[in-house]
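Encoded as structure tokens, here's the structure I'll be asking about.
Missing here is one protein chain; the remaining ones are kept as they sit in the complex.
All chains are identified by letter, namely A, B and C, in their written order; residue positions are counted from 1 within each chain.
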Amino acid sequence: MIRAGIVGGTGYAGVELLRLLSQHPEVEPAVITSRGNAGTPVAEMFPNLRGVLDLVFTEPDTGRLAECDVVFFATPNGTAMQSTPELLDRGVRVIDLGADFRIRDVPLWQRWYGMEHTCPELVAEAAYGMPEINRAVIREARLVANPGCYPTCALLAVAPLLAAGAVERDHIVVDAVSGVSGAGRTPKQHTLLCEANENFVAYGTAGHRHHPEIAQGMGELAGAEVGLTFVPHLVPMTRGMHASVYVRLADEAQEAQALFDEHFAGEPFVDVLPAGSNPQTRTVRGTNFCRLAVHPGGAPRTLVVLSVIDNLVKGASGQAVQNMNLMFGLEETAGLTGVAVLP
Amino acid sequence: MIRAGIVGGTGYAGVELLRLLSQHPEVEPAVITSRGNAGTPVAEMFPNLRGVLDLVFTEPDTGRLAECDVVFFATPNGTAMQSTPELLDRGVRVIDLGADFRIRDVPLWQRWYGMEHTCPELVAEAAYGMPEINRAVIREARLVANPGCYPTCALLAVAPLLAAGAVERDHIVVDAVSGVSGAGRTPKQHTLLCEANENFVAYGTAGHRHHPEIAQGMGELAGAEVGLTFVPHLVPMTRGMHASVYVRLADEAQEAQALFDEHFAGEPFVDVLPAGSNPQTRTVRGTNFCRLAVHPGGAPRTLVVLSVIDNLVKGASGQAVQNMNLMFGLEETAGLTGVAVLP
Amino acid sequence: MIRAGIVGGTGYAGVELLRLLSQHPEVEPAVITSRGNAGTPVAEMFPNLRGVLDLVFTEPDTGRLAECDVVFFATPNGTAMQSTPELLDRGVRVIDLGADFRIRDVPLWQRWYGMEHTCPELVAEAAYGMPEINRAVIREARLVANPGCYPTCALLAVAPLLAAGAVERDHIVVDAVSGVSGAGRTPKQHTLLCEANENFVAYGTAGHRHHPEIAQGMGELAGAEVGLTFVPHLVPMTRGMHASVYVRLADEAQEAQALFDEHFAGEPFVDVLPAGSNPQTRTVRGTNFCRLAVHPGGAPRTLVVLSVIDNLVKGASGQAVQNMNLMFGLEETAGLTGVAVLP
Partner (left out) sequence: MIRAGIVGGTGYAGVELLRLLSQHPEVEPAVITSRGNAGTPVAEMFPNLRGVLDLVFTEPDTGRLAECDVVFFATPNGTAMQSTPELLDRGVRVIDLGADFRIRDVPLWQRWYGMEHTCPELVAEAAYGMPEINRAVIREARLVANPGCYPTCALLAVAPLLAAGAVERDHIVVDAVSGVSGAGRTPKQHTLLCEANENFVAYGTAGHRHHPEIAQGMGELAGAEVGLTFVPHLVPMTRGMHASVYVRLADEAQEAQALFDEHFAGEPFVDVLPAGSNPQTRTVRGTNFCRLAVHPGGAPRTLVVLSVIDNLVKGASGQAVQNMNLMFGLEETAGLTGVAVLP
């Protein structure tokens, strides 16, 4: 059994990781830390885990974490980089669900995240943890930067197009929505039920931290810089993310459906829907799937790609488990075979 | 008092019209018809009107309707055109909340709506009922084609830009969402709470009937045909519509905020938000307001316009009342001064 | 025009009071205070009031408040009692939406609210502000204790029965639910959308502060102490309160429907539904109505009374305006004639 540690398990990515790891056939959740809740049984905070998980939150302690095979950081940005060097030195593999190792351009990261990076040399080493794009590198990695939710949803939507050079790179529009769980479990006014319910609103219009991450990913796929407009919106539901991506085809005659079918053939967690379909977020809720559909736009040479994920699973904890499976040579789908509860 | 008749008052546009007219200082709701519910008190079907409105649904009867000063059609497409000629002949003004008179190109209308038009000559006469674009014509009209909800939300978002020739016309993207009430009160599977709740999904991707209406409106504003991609989505809430419109500026230096501020100065129902704002659908719920905000996009020369309305008010019944006010020389805001209930 | 001051207008009762007063024909909202938000325009915090209300939050200042005719306290418990004596001395009438003056038994109040009362003599003077029970006293009052939401919903449900001595007093069950807005606008974990949405849970089972208030009200109606079991629950919606009250009739033959019809005949805000009906919370949303229905229970001599209100209107700010109307000799329904927006 792989011994897993979780740092910062009291948020939504944390509880989702606990749910997934507690049902994983080859993993034992061994340590879970929380500065504020040491001593509290996990199942008291998250009663869905009553009878399933017996762990108790403990104070963060690198010594105990170092006894794990892998440590997941489900912490605010800037936390993972503090302990990662020591854990790697002691032979532990690290998967950071935060943003500390996602942006290759460290000064750019520092601008967006408003802090100095304490181990920039590890940024270069870290594997960007999107298996559909980067599987071989992840298998060999000691350190994985687990992608953000919007980047996951958006990059899967354009990967076949950018890899094929099929679209104009200077005017890509990603219009995306996220369920409220993306904003976390810390109480804030705008995520109260009474504020977010029966409401729809854009946010991050002045610049969202996932913009440079998506642009970096698109640039790597395209082999050149892209012009990206990204507007996220908050949708009154708990889970789910949907991106509607608008691109202009370089060539009217592109067979987009075939391009997507071929590109993702064999991917265990990407489901390209038949032509004419519209992916629903609820069909991936609680699962690691991304469902995609392509449609011609109403204007000439415009293509619309629709992409859905569960922001907490393929957009966070599920993808982290998928990465762990690759890093440890397990079946890539191990622990990730649950079916969405519908309705 | 203006005597108002309503044909087809059992849907959501109908009940909203009843709510607005029952509180209008200069209107008396005099007749309300429903083929299937004749004899039923309105307040029995819509208990929010208990003690407010004493009307009883009656069988459709052009004779009784002809005693009204104005008749509103809140009926399925194709119904209003049956009775409108006779009502106009008898001196009644008509406001059609359906689509029968919205599209100038009758063959195009017939293709999208799958039926033959029975009075194409009236299509030419009908005023397109968006006061912010067409106020003078509406004042003189006998027949008003009340705009669709998506066209209202989208056209207000681009009117200043297209009127000023500020954007490239060949690649306009309207990404819009609607609350579920837009799909009506007739039971359908996809609008059940258990299907629509906690879900987000695009629809009409193969072609939505509001596409030609938006394209027509944009074309008139721009003075030339536009290339429009329009993708509507269903959002898990009852009311509210949000459009995120993506355009490319013809000229990098456009001062979009000032353009919008000036264009809509003095409009009683259009509220251009200060720079940096994001309009929330809930702030217009139950009201006739459109709130707008403009933002630079992340890609060069890209502009994002955000627009919110209540799909049943400014997107249907409220705009119909606004049109009636203009047609009868009343204060344009009469009966439309309610404040959104928040939260 | 009556000049109204509001202390603590940044919560949900506050914004609702602002909405109602800004539309009241005989009131001018003159002062609104907030310690933390002085200088902020009200319409910036509550954009539904953009263009409707021009006020700016100011620091609490008894001098400025004393220039008002009436001051509403929409503050945490224990705040109103600090300034009320001085305001009354200066001839201002006071309506406290909090609990400071609701419980006649001051030691009991002190136990439940965990603080010492600073003006117990005013508790004796204060009128309990439920017009349907206490109208004459309210008309003459300088100080009104506006009832809690659960007490309003529950007492209206049993008033006819207790007044008639029709039920056994020792075993009254009030099973009630509240929309999440009852828990306020201050961010707390359990009222986040992600926690409260798609969930139903009882709370306050160890003892809720509205228990003594309901028991006091029932006792006064019955003329003797009652045995009350009260269990509130949180329901995943923003507004609305529903009580299902279970009582045993003293006498099998009671004609409960007639008792209710007669008892509330002429009440402007109590709507007794026809036999067989079930009141829906949404039909009173944003309004000052209470809708009631009575049903025989399945067990012998058991009666079920169903009662709905909007917790922020009849359960808070609307009832406060109704009380103000009575205190100033205005039409009781002034400013309270809006119709629920449905759906």
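By our rule, contacts are C-beta pairs under 8 Å (C-beta built on N, C-alpha and C of every residue); 3 or more make two chains touch, one makes a residue touch a chain.
The shown structure was predicted, so the numbers you read here are calculated from the model rather than taken from an experiment.
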Problem set entry | Of C:Thr186, C:Asn278 or C:Thr333, the residue in touch with the unshown chain | C:Asn278
Seminar exercise, completed: Touch assignment to the omitted chain, from B:Thr84, B:Ser181, B:Thr229 or B:Gln322, lands on B:Ser181
Problem set entry | Omitted-chain contact residue, chosen from C:His117, C:Arg185, C:Arg239 or C:His263 | C:Arg239
Exercise. When the complex is taken as a whole, what residues of chain B touch the one chain not shown?
Worked result: 12, 179-181, 185, 187-189, 191-198, 236-238
Problem set entry | Interface with the undisplayed chain - residues on chain A | 12, 15-16, 19, 22-23, 46-52, 181, 185, 197-198, 238-239, 271, 280, 282-283, 285-287, 291, 337-343
For this session: Just the residue numbers, please: which parts of chain C touch the chain that's not shown?
Result: 170-173, 175, 177, 179, 194-195, 197-203, 205-207, 211, 215, 226-231, 233, 235-240, 242, 244, 246, 248, 276, 278-282, 285, 293, 295, 297-300, 302, 304, 306, 308, 343
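By our rule, only the chains that are shown with their structure count from here on.
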Problem set entry | Geometric centre distance via CA averages, chain C-chain A, whole Å | 45
For this session: Please compute the C-alpha centroid of chain A, do the same for chain B, then give the distance between them in whole Å.
Result: 39
Exercise. Counting only residues that touch at least 2 other chains, which ones in chain A make the list?
Worked result: 179, 194-195, 197-198, 236-238
